[in-house]
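Selected chains from the complex are presented in situ; the others are not included.
Letters A and B mark the chains as written, and numbering starts fresh at 1 in each.
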Amino acid sequence: MAHITFTLQQLATHIQADFKGNPDYTVQGITTLSKATPDHVSFLSNAHRRQELKTTKAGIVILSRKHLPYCHSHCLVTSNPYLGFAKIAQLFSPNVPLEYGIHSTALIDKSAQIGAKVRIDPYVVIGPRSIIEEGAHIGTGSIIGSDAWVGRDSHFFPHVTLYDGVKIGQRVTVHTGTVIGSDGFGYAKEDTGNGFRWVKIPQQGSVYIGDDVEIGANTTIDCGTLEDTRIEEGVILDNQIQIAHNVTIGAHTALAGCSVVGGSTTIGKFCAIGGKTSIADHLVIADHAMIAGGSNIAHSIEKPGIYGGPFLAHTNWKRNTIAFQNLSKLLSRVRTIEKQLLGNRSPRVRLKV
Amino acid sequence: MAHITFTLQQLATHIQADFKGNPDYTVQGITTLSKATPDHVSFLSNAHRRQELKTTKAGIVILSRKHLPYCHSHCLVTSNPYLGFAKIAQLFSPNVPLEYGIHSTALIDKSAQIGAKVRIDPYVVIGPRSIIEEGAHIGTGSIIGSDAWVGRDSHFFPHVTLYDGVKIGQRVTVHTGTVIGSDGFGYAKEDTGNGFRWVKIPQQGSVYIGDDVEIGANTTIDCGTLEDTRIEEGVILDNQIQIAHNVTIGAHTALAGCSVVGGSTTIGKFCAIGGKTSIADHLVIADHAMIAGGSNIAHSIEKPGIYGGPFLAHTNWKRNTIAFQNLSKLLSRVRTIEKQLLGNRSPRVRLKV
């Protein structure tokens, strides 16, 4: 990796932070408080780790004002140290300019339109009438169907597959193994006298992915039945997510790994959905909803707030979980009361356990 | 897309429906009630949407007899409008005849047998002694091991992988990224004095897929340990499903996205299993079982019915879910009773919360 250095002053300017210490103090990397040396900038974003300020050898620490008194290093003071960390880490991991060119093993249909300065890696296949805009990078073995569109400066890691007609915006990143545009799971039952068979509903829509979306590895996004499945700008999707047909995900919403969104569900803007969450089909989730990981969401969510756990909104969920953990004791307790109250008479409601 | 038109009469004949209106009225596409124009046929399959009959501009609407009085368009009357929609949508999305041929970059072992009129796309690799029957289409970058069999008119989208020995029936569709025949997760523990190590059990079986099966994207189906894993005819599997070794799935059963079936479990015929359901290993699920999405099925199901939710059959599950949502209130209520009943005496069962 190239040797990149920044001064305290430069870093402060870059993240619009105040600083304490020598403006010319220089660092050449970013890492955790525990691993940092005087050549590193580090960060404190979680108050639980404040005691690490005592022992860290970091040359510079990004932190919020309330932790400043505990900092013995040079300091960058900002209201959002985690964002400061993200931006400074980007400084130390600059985008390498794309080495453009089209590998000789790439098979590109004559009718496809390929922009300037694209990079198309080995064994890529691009179908008829597809458009790859300037600056795009299509990774090894990726397959792009016919009539697809990949916007400027988008980047596919290896083995991404776009079915026919999928449209991808600008500066979109897609990781390996992700499949966009596969058929939605739509079938009608036809009675056959002694049972039934499934009659496939042709999936005629496609998928639209907005600008600045990032999609993880081995995620699947199905095409729509009659209209397009839509992932709006700035959405981030983790690995192994399943987006069913006709879903819309609003701008800047995040879904963590292994979440599932059922068919025809609409998720609002600015939502944050924890890993392994399941959202049923035909729901509407309000803007700014936050859903705890592992939740099964079976009903629409009508207003912003924190939701989740297997059944419930977050506040009740915590108390109910504790109650659930003592449910068998509660049962014994009710029995005790019954006995005292009702003596030997059998209760009017009997509980079989 | 080609310009395809049908008259009301033709559509009625195709789906064996009655009709109301001008038999020569012509449409050229199918879409939702809200998007339809007089050139479209549309459908009403959900009574909740009946009010859309008032405002739709659809030329023809498929509906059931009870909704006929509300229909101001030409009408197709059938007991199963959703099935009618499926069949008419297929009319408007006819299968394009396969452009057959074998791409020059496909690598096919000399001992493989390739039927007439197959299509084998770029960068496909087919191993020794495998058989590809007439009319099959193997999508770009798909990999077929040795001794495998792909039946007539089956269609693999790009990047499908068959391990050695997998047998696929006729008219089977497999979507991108799906892996069939990977090793089952079978290991024995061997004590090592200070812990243990896992000793792999060779997975000697393979996978059999019956006719007319459709399998979604990024699904995995493991080979059997000693016998074959079996997916019977007419089964439909959605995306990101995991089928462990030695499973049998009966004919015409449907599994929605991200479901998991544990090893050696047998699922009956005509079951419908909702998305993200987990079925434990070594179970038997009866024919015609319906399981709600998100369920964890830990016990065998012995008779047809509706099952699911995290613990239970559907009827109790709904009431219990409501009770659970009020569990902490129930706890307070029991405390109130205790106090009245028992006064200051400590209850015989104490609840720590």
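In the analysis below, a contact is a pair of C-beta atoms (placed from the backbone, for glycine too) under 8 Å apart; a residue touches a chain by one contact, two chains touch by 3 or more.
In this text the structure is predicted, and so the values were computed from the model without any measurement.
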{"item": "Where 2 copies are displayed, count of copies in the complete assembly", "value": "3"}
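What we mean here is this: only the chains that are shown with their structure count from here on.
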{"item": "Chain A and chain B, separation of their C-alpha mean positions in angstrom", "value": "25"}
{"item": "Touching residues (chain side chain A, partner chain B) in the complex", "value": "107, 123, 125, 141, 143, 159, 161, 163, 177, 179, 182-183, 185-191, 195-202, 204, 218, 220, 222, 226-227, 240, 242, 244, 258, 260, 262, 278, 280-281, 296, 298, 310-312, 316, 319-320, 322-324, 326-327, 329-330, 332-334, 336-337, 340-341"}
{"item": "Residue ranges of chain B touching chain A (in the complex, touch as defined)", "value": "30-32, 35, 80, 82-83, 85-87, 89-90, 92-93, 105, 121-123, 140-141, 157-159, 175-177, 212, 214, 216-218, 234, 236, 238-240, 251-252, 254, 256-258, 269-270, 275-276, 293-294, 310, 321, 324-325, 327-328, 330-331, 334, 337-338, 341-342, 347-353"}
